[in-house]
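A single protein chain has been removed from this complex, and every other one stays in its place.
The block that comes next holds chain A.
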Amino acid sequence: MVTNRRKFLKQLAAASAMSAAASMFPGIVFAEEQLEGLPKGLINWKKAPCRFCGVGCGLLIGLSDGKAVAVKGDPKSTVNKGLCCVKGYHSVMAMYGKDRLTRPLIRENGKLVETSMEKALDLVAGKMQEVINTHGKDAVSMYGSGQWTIPDGYVASKFMKGAIGTNNLEANARLCMASAVTGFISSFGLDEPMGCYEDIDHADVFVLWGNNMAEMHPVLFSRLLDQRLKRPDVKIIDLATRTTRTSVAADRSILFKPQGDLAIANAICYELVENNWIDKGFIEKHCSFKEGKTNIGYGLEDKFKFSDKAGTITFEDFKTFLQDYRPDKVEAVSGVSARDIKYLASLFGDPNKKVTSFWCMGANQHTRGTWINNLIYNIHLMVGKISTPGNSPFSLTGQPSACGTVREVGTLTHKLPHGVVANEKDRKMAAEIWKVPVERIPYKPSYHTVEMFRALDRGDIRFMWIQVTNPMVTMPKLNRYRDAVQKDDRFIVVSDIYPTPTTDIADVILPSAMWVEREGMFGNSERRTQHFEQMLDAPGEAMSDTWQIIEVARRMGFNELFPWSKEDHIEEIWKEYARFHEGKKHGMAPYEALKQAPGLQWPFVEGKETKWRFHAKYDPACEGNSFDFYGKPDRKAWIWARPYEAPPEIPDTEFPFWLNTGRVLEHWHTGSMTRRISVLHQAMPRSYVEINPEDAKSMGIKNGDQVRLVSRRGKIELPASVHERGQPTKGQVFVPFFDESLLINDLTLDAFCPISKQPDYKKCAVKLEKVNVIN
C-alpha cells in the first residue's frame, strides 16, 4: 500500500512536471510518447513466408495502425528475390472478410449457436473423452493440413500419438504429396528433394512433368523465364495432357495421353541405354536395381491393403524390362511420337547439358504416383544428373508447409516426428522426448485419409477434428463422404477462419487465428524453414490452432505434456521438436536464427545450410568425396523397374471423356480465403469446364454455354470454356476445384496409389451434355 501510494505520488509529480513543460514547450516529446506518436500512415514492414503455395516466397507485410495494409516481395529472400504472384501481393486482404469466424459455434438441435471459447473447448474435450470411453481411442481422429504451421502439426502429433495413443492422425497433404514421399523413400530412403531452387540458375534444360508452373508455381516459373532471357540456350519443355500458359511459354510443348507418363519415362530410359548415353561409372558405384509388385490395384474397395516388396535385380534384368518401351512401341499408349521421345532422351543424354525436372500434382495425384516419381528419378540416375547444381529431379510441393509440417513433423498415420511408428527405435525416441511410456504409441498405422473417411462412414471412427482444411470440397467421390460426416452419432469439430462447406457439417466450429495473427513456421519445397512472428491481433476470440489443441489436451488431463506458456510456447515447441532431427542428416536451424533469417534450409549443420544433399562437396553427412546416397542401407540410390499399368476407369462409349481437375492461378485451393479477396474473385469469379475446341465444335458447344458433366458418381452443370486459358487434349475436359458452389469432386473417383494412398484427381470418365436452356 505504501509503495503504491509512493508510486502514485511519483507518477503524479512526473505528470505535472511533464504537463508544465509541455505547456511551455509544446513541441517537447518524451521518450514514452515517441513510440506512440508515429504519424498515421507510417508503414512498418515485417517478414513472413507467403500463406499460399509451397514455393514459400518471402513477403514483407506492411503494417499500419494495427492493420496489414500492403505486401511486397522480400528482396532478401533467395526464393523469390522480391517478386510475388497476384495471390501473394493481395494475401493480407484475406484476413479482412466481414464473415470471419470470431466466436465459437455449437450445433444445438440442428442450429449453430454462439458460445464462449471456454465452453466450446470444454465440449470438444468432453466429447472426445466420451467417445474414447465408449468406443475406444481408435474411434477419435484428427485431420489436419499442409497449411498447418510446424507447431500446429507438432502438438497434434504429440496429442494424438503421445497423449491419447492412437495413430488416427492424417493431413490433407495425403491428397497432394504422399506419392512424392513414397517416391523419395523408395528411391533414396529419405524424404524431400536433394536439390534446391538455386538449380534453376544452373540448369540448361527444364522438363516439366504434368506441371502447369506458370499458374501453380508462378514465381519459380518466372525464374525459369528469367534464366532463358539471360542464357538463350536454356530450354523449357512442357510435358502435359493440356495446353496451358506454361505450354505457350515453353520452347516445346509435348502432349500425352492420361497415364501415358509411365510409358514415356520408361521409353526415355530405353533410349538412354540404346544410345549408350548412360553414365556407367555413376550407375555401377551409386545405384542398385529393384523390382516391386505389379498389378497392384486401385484401392477402390473399403479396407484395401497393400504393401510393396523390393526384389533385387541386375542391370541386365532392367535392360530386358525396358525392351517393352521402345519409343515406337509406346506411341499408342502414350500418345507421343517416337521422335518426341527420342528428342527428350537426347536432352537428358547430352553430357554437356544440366537437366532439372519439375513435377507436382500431375505425377503425385496418380494411381501409380509412387511409380512415376520413381521413374523420373530413374532417368536422372541413369545419366548421373542429380545432387549437383542444375542437375535436379525436383518434386514441387503444393502447400506452404506440406514439407515443413506434414512430412517433417510426420502428421500422418504411419509417421512420427522422426521415422515411423512401425520402427521400435523411432517409437522409443518419441517416447523419450515426449516423456510418455513407449507402449502408449501404437506400432501399427491405422487409417490413411481416404480410409479414415470411410471408417467415419462405417462408424469405426465417431469423432473427427478438422483443422485448416476443407474436405467437404476436396475429398474425391465427395457424395459418399459428405453423407458419412452427417450420420447420427458422428461428432465433427472444425477449426477455421471462414464459413465453408466443411463448417456447414460441423458440430462445433472453433474460430482460428490466421497466419500472421499468431507466431509460427512453415517449411517449403526446398527444405527451407521460415519463421513469422505475430504481427496482428486475431479477431474476437479466434485462437491459434496450436493453442486450441493445447487447451483441449490440458482439459483431458495431459497438462504435463503441454507445459508451455502462451508467450513462449512456439519457441519451446520448436526447441523440443528440433531434438528429433539433431544430426547432420536433418539438423534444424535454431529458433534465434529462424527469427532473423528469411528462411533457412535443413540440414542446418554447424551454422550452415545444406543446398544439395547426397554429394560430399555440398552435404556434410556424406562419406567419401563424391556421391553418397546414405538414405539406403547399401548407400545407393535405387532404380526401380516400374511398368505401365492402365488407370482404373477409362472413358468408354457411355462416359467418353477424361475428367481432369486442378487449380487456377488466382485461387488458393478451395477459395475460402482467395475468393474473399476482391481482386482475385473478380478475376476468377466461378468455375467452368474447359473443352477441346474440336469436341466443342462437334457437339455444338460455344464458349459460355451451360453444359452438364456426369460421372458414375455424380453430376454438375457449369459453363463451358473454349479457347480460353487452358485447352485439354481431344477427349478430355478440365474443371478447377476452387468453387464451393460447383463441387467437381462429386464426380471424381476415390481410387488411389496403393503405395502412397494418394487419390488420383486427374483421371476418371465422364460424359458431357449440352444443357438446353429454355427461354
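Heads up, the rule we're going with is that contacts are C-beta pairs under 8 Å (C-beta built on N, C-alpha and C of every residue); 3 or more make two chains touch, one makes a residue touch a chain; residues count from 1.
Please note the rule applied: contacts and distances are computed from a predicted model.
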item: Options "Branched-chain amino acid ABC transporter ATP-binding protein", "Periplasmic nitrate reductase, electron transfer subunit", "ABC transmembrane type-1 domain-containing protein" or "ABC-type spermidine/putrescine transport system permease subunit I": UniProt name of the undisplayed chain; value: "Periplasmic nitrate reductase, electron transfer subunit"
item: Of A:Leu112, A:Val420 or A:Leu665, the one touching the omitted chain in the full complex; value: A:Leu665
item: Among A:Asn109, A:Asn352, A:Thr653 or A:Gln682, residue touching the chain not depicted; value: A:Gln682
item: Given A:Val248, A:Ala310 or A:Ile650, the one touching the chain that is not displayed; value: A:Val248
item: Touching residues (missing chain, whole complex) on chain A; value: 24-27, 39, 41-47, 60, 62, 64, 67, 69-73, 75-76, 82-86, 89-90, 93, 96-99, 214, 218-219, 221-222, 225-226, 229, 243-245, 247-249, 498, 533, 590, 592-593, 595-598, 606-608, 665-666, 671, 675-685, 724-727
